Structures are given as structure tokens and as C-alpha cells.
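And then subunit A:
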Amino acid sequence: MKQYLKNTFDGIYTVLVGMKITFKHLFTPAVTIQYPDVKVKLPDRVRNRLYVNMDDCIGCDQCSRACPVSCIEIETVKSIPGEDLGITSNGKKKALWVTKFNIDIAKCCYCQLCVFPCPTECIYMTDVYEFAEYERSNFLYKFATLTDEESAQKKINYEKFQAEKAAAAAKPKPETPAQTENKSE
Partner candidate 1 sequence: MYQFLYDLIGNEILAGLLVAVVPLTIILVFALFGIWLERKVSAHMQDRLGPMRTGWHGWLQTVADLMKMLQKEDIIATDADKTLYNIAPVLVFSGSFAAYAVIPFSSKLLGSEVEIGIFYVLAISSLVVAGILMAGWSANNKYSLLGAMRAVAQIISYEIPTALIVLSMVMLMGTLSLDKISQMQTSSFWNWNIFGGAVFGLSKFLLIPFMFIAALILFISTLAEVNRVPFDIPEAESELVAGYFTEYCGMKWGMFMLAEYGNMFAVSAIIVILFFGGYQSPIGYFGNSIGVQWLVPFEQGFWFIAKGLTLVFVQMWLRWTLPRLRVDQLMTVCWKYLIPYAFLNLIIIGIISLL
Partner candidate 2 sequence: MNFYDIIFYIFAAITLLSALFVVTTRNIVHSAFYLLFTFFGVAGIYVLLGADFIAISQILIYVGGILILLLFGVMLTNKITNVEIRTGTVHMLPAAIASGIFMGAVVAVMVWTEWKSEPSVTPLTTTKDIGHLLLTDYVLIFELLGILLLVALIGAASIARRDKE
């Protein structure tokens, strides 16, 4: 009987305690924000959409190798002597034409492992997080600045150069035809 009355009392009392708490919260300001109108200020280290600054990229492929999900795809063509590719902002001399620099952002896991090995700090994560698309193919970001014709031209240039070099080298040492085959590795 004592337990019975205690249960009744406990039931009512704890409910009232809870009601007091929720009532107090009725008048506290909301902690949520009206998202598209108001946006949270993101911290400066935030990891969102990847961006590649192609002016600085030297095509070293280190980001691609660091990526655990293989979402970065890079193809390069060696430059021929006499072509000036410019230098990166931290003073490295570029030696490769980047003919293809694709990031499949749908695959990206935002782990930032690609950012650290980059010698020129040209790949980094931005604070852009609204990049929803209707088409999955739109997630394939192409960063290469060269047009298709240009990169084809570069490839031809390099092959021509290789062939000339091979021809020049063939006179004293004529036994290396294999080298001409691995063109743009």
C-alpha cells in the first residue's frame, strides 16, 4: 500500500518536474538557424569541396596516390625543352603539361589526405558545401586548363621530340626503341 501511494506520488511529481523543465525551455531562444537565409560561420580549417589551383600544379601525382578512394585522376605530358610552363607561386619550376586533372567529388571522402603531400599547396579543401547536382556526371570536376586540342598537340609535340631524340640517339646507340613507347608516363 505504501509502495502504491509512493508510485502515485512519484508518477505525478516527476512528471511535474519534467513539465517545469520543458516549460522553461519554451522561452529560451532557439539554437537552430534558418538555414538558407542564415548560415553558420565555418571555421577556417573546414573540409568541404576540393579545389585545385591549376596555376600552381606541377602534375606530380602525389595527391592522387595519397587518395584512399582513388577519386583523383591525373595525366601529364612532359614538356619539351624550350617550352616555358612558368613557375609556381612558391618558386618551383613546372615541367609537365597537366592534360587531365579530374576529381570525382562523388567519390571523395573528405579525408584531406591529398592536401598534405602537395608540394605547392595547390590542392585544398574549400568551405563550399552546397554543390548538389541533378546529374551524377556533374560531380566529375575537370580542372585541367588545357583544351583537348591543346593537350593533343602537346602530346604530339612530345612524341615528335622523343622521336627526334631517339633519331639523334640512334646514331651512336641504336638499340633503345622501347623508350619511345612509354610516352607520357
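As a selection rule, all candidates are chains of the complex that A comes from, given by their letters.
Note that contacts are C-beta pairs under 8 Å (C-beta built on N, C-alpha and C of every residue); 3 or more make two chains touch, one makes a residue touch a chain; residues count from 1.
As the structure is a computational prediction, the values presented were derived from the model and not from experiment.
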In-complex contact of subunit A, chosen from 1 or 2: 1
Residue ranges of subunit A touching candidate 1 (in the complex, touch as defined): 4, 7-8, 11-12, 15, 18-19, 21-23, 25-32, 34
